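The other protein chains are all here in position, but one chain of the complex has been omitted.
The letters A and B name the chains in turn, as written, and every chain counts its residues from 1.
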Amino acid sequence: MSEISEHKILFGWEEIKKSLLTCIWFMFLTFPIMVIQVNTIHRTVEWRWERLFFVGAGAFLLSFLWRYMIRRKEAGIKREETAQNTHQDLLQRLLSNPRFSRPALAVAVLFFLTFPLVFSLYQIDIMTTALIYVVVALGLNIVVGLAGLLDLGYVAFFAVGAYTYALLNVHFQLGFWICLPIGGALGFLFGVLLGFPVLRLRGDYLAIVTLGFGEIIRLVLENWNEFSFGPSGIANIPRPGFMGMDLALHQNHTYIYYLMVGLTVFTIFVVRRLQDSRIGRAWTALREDEIACQAMGINKTRTKLSAFAIGATWAGMGGVVFAAKTTFINPASFTIWESVIILCCVVLGGMGSIIGVVAGALVLKLLPEYFRAFSEYRMLVFGTVLVLMMVFRPSGLISSVRRVYRFEGRNKLEGQP
Amino acid sequence: MLKCRSNKTLAVMAALVMSMVFCSAAFAADTIKFGVAGAHSGDLASYGLPSINAAKLVAADFNAKGGVLGKQVELVTEDDVCKPEVATSTATKLVGEDVAVVLGHICSGATKAALGIYKDTNTVLMSPSATNPALTKSGDYPNFFRTIAADDAQARQQVDFALDVLKVKKIAVLHDKGDYGKGLAEFAKGFVEAEKRAQLVLYEGITPGAVDYSAVVQKVKRSGAEAIIFGGYHPEASKIVTLMRKKKMDTIFISDDGVKDDTFIKVAKKYAEGVYATGPKDVSKNPLTQAYIEKHKAEFGSDPGAFFDNAVSASIALLSAIENAGSTEYTAIVKALQTHAVDTPVGTIKFDERGDAIGVGFAMYQVRDGAYVEVK
Partner (left out) sequence: MDLEYFFELFLGGLTRGSIYALIALGYTMVYGIVELINFAHGEIYMIGAFTGLIVAGLLTLLGWPALAILVIASIAAMIYSCAYGWTMEKIAYKPLRKAPRLSALISAIGMSLFLQNYVLLAQTPDFLPFPNLIPEFDFLEPIEHIARSSEILIYAVTAVVMVTLTLLIKFTRMGKAMRATSQDREMAMLVGVNVNRVISMTFILGSATAALGGVLIASHIGQINYYIGFLAGIKAFVAAVLGGIGSMPGAVIGSLVLGWSESFFTGYISSDYEDVFAFLFLVVILIFRPSGILGRKESDKV
């Protein structure tokens, strides 16, 4: 199909008619909820007609874009089916090109190292939060992106880490540095604990059971006052000390920031090594085809359990830092929607791709801070992003590069009688 | 390649210089910055937004009179969505903008998380709505003040009322498992058990948003409780009260200021009759209160929302304290808050050494003929 005819189809009369229909449909659809506001307490009705216009105009314009994107996607699928070579986009080509990626890496390193010297306390604070999410999202990436097990209760492990530090500190005055590995270890343990019962489940059943597990942990924390101090939470959790010294606020934030940068680098390093290791390959195989994977002699139980457990370890450590940074935790910070946001980071960035997940987490945690004025719309946008990503770009912003081994002898083989 | 890299370094340098320029510009401005933090969006916004309006009105009044210490008051509002982790960012942002004092935060949890940062930077914080007792009683936060009474005072009042006035012998305590509701219920439970004059027959949490509460109501009926003390908000309270009355149970229902809201009466209608609830002492006769409600109507065209009186009082107390202290220096403001009494909508108040407003307390109300009436 040539460029010109494509444009014709996009703006032809038929298309406009379709868009008009969409426009009318959405105006009908959103009419009661957008336009009428009935206040059953004061018995008043407010009509907000102007909104109908915006919905109509928006639907009209967006429907063009929607159809264009759908067509492009379908054309893309066809192209992929006919030509076998995997399609790589610009960003990926740039990233895989050392001439670009090396200076980019250098700039990134310089940026992150000088960050606290250049920017204000607030910037350091939000960047630290974003880095915590980077680490946690990388952990979830092991479970979802590599092993293909959708975990909707991931935040439970985050809570385990946070409460580990908070409770050990309250009861035994243990410091941050001892609790960091303990938090990781407990995360690991809980990962195994959850992993065992759900080994037999697959796909969406697994997702729902993990969701249930996450809620169970939160509800227990909320109800069991004697253990977790209940919904009022734990306050005055100490920030990490530096060699036994208490630091001033700004120094301390800078310190946690560098700590997080270190932890992030460590995470990226470990995840990269894991990805290319024996177990990493096994995870990928498990994701692609469970039965074939078993037939190849991979121990399914061990592979799944290790994915859960190793993924949960990072959440546990992230939780410890989270508690230390916030200095206050309560169960309300660990709801299912927190799991969804972490999942968003992974999906938006690109499941399975390390740099993608890092980018996804940074974008999702930093943008809402910079657009504080629009914070009301944050969750609305998250929802939209999840849907659109799945529809148009299931591989995320920066998709993972899959290793392709091409069998060159094919034609020769076929040619032979 | 080389050229490209040097360009990037230049860009970084430029960014550095720019940010420095901006920072110094912020310091040079000659205003008194008045921070307002709390839930300004999301599902709890209806508790946080009235505090912004209150701060705006009070700041406008002070500015009309020539400002504070001869400088104009400038509002800096930041949202924390009532989440602890967001609240710390909000706090660092406000501190970074060099605010003199902060009105907020709204939720107890977010307040606790943010207080660490304000404490380290010697910033005075005053909340119109954070009622968790530990905020003042623990002594951990010398920079924290509030214009609302703590939860334990409320629980005390409820239990005393049940024991002394109603003289009930069997009490059930219910809560909604939330920060506020469960905290209150814990205190009520403790007081009932300590008094030994009545028996605590049931202590349970209900799930907010559950489709049906009949099992819990049956349980209350079976326990033979003469009165229920409920910690939580009005949506759950109205469901339970309605269900009880429809099941022909006349158990006395005593609740808190989360229920002392006209919405409760409008939702539960006839079933609300006779329900007791503690709430802030009635200040509607105070001319200052009336004046600010009128101003709110004139400025924003609507009735003020939750904690408006407390927020106006806190704003007045904070700005007056700066004036009385003669500077924005931390110890001076704290001292002024503790020594100078100021006229506010919740009465003439000053603060004790822990940060609670002296003279701000609760009164018991009862629904009679579709309105809350103070029980003397």
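Annotations
Following the convention adopted for this analysis, a contact is a pair of C-beta atoms (placed from the backbone, for glycine too) under 8 Å apart; a residue touches a chain by one contact, two chains touch by 3 or more.
This one's a predicted model, so the numbers in the text were calculated from it and none came from an experiment.
Checked against the full complex, the one of B:Asp212, B:Asp250 or B:Asp369 touching the unshown chain is B:Asp212.
Here one chain is not drawn; of B:Val267, B:Leu288 or B:Ala314, the residue touching it is B:Val267.
In the complete assembly, the contact with the undisplayed chain comes from B:Lys246, out of B:Lys167, B:Lys246, B:Lys297 or B:Arg368.
The hidden chain makes contact, of the residues A:Tyr133, A:Phe213 or A:Phe308, with A:Phe213. Residues of chain A in touch with the missing chain: 25, 28-30, 32-34, 36-41, 43, 45, 51, 70, 73, 148, 150, 152, 197-198, 200-201, 203-205, 207-209, 211-213, 215-216, 219-220, 223, 291, 337, 340, 343, 347, 376-377, 379-380, 382-387, 389-391, 394. With the whole complex as reference, residues 42-46, 177, 204-207, 209-212, 214-216, 218-219, 222, 234-235, 238-239, 242, 246-248, 263, 266-267 of chain B touch the missing chain.
Just so it is clear, only the chains that are shown with their structure count from here on.
Chain A and chain B have centres, each the mean of its CA atoms, that are 34 Å apart. Against chain B, the residues of chain A that register as touching in their complex are 41, 99, 103, 106-107, 110-111, 114, 118-122, 124-126, 129, 222-223, 225, 230-233, 235-236, 239, 248-249, 253, 322, 325-330, 332-333, 369, 372, 375-376. The touching residues of chain B, counted against chain A in their complex, run 1, 4-5, 8, 12, 15-16, 19, 23, 40-42, 45, 78-79, 81, 83-85, 88-89, 92-93, 95-96, 108-109, 112-113, 116-117, 120-121, 132, 134, 140, 177-179, 182-183, 186, 205, 263, 266-267.
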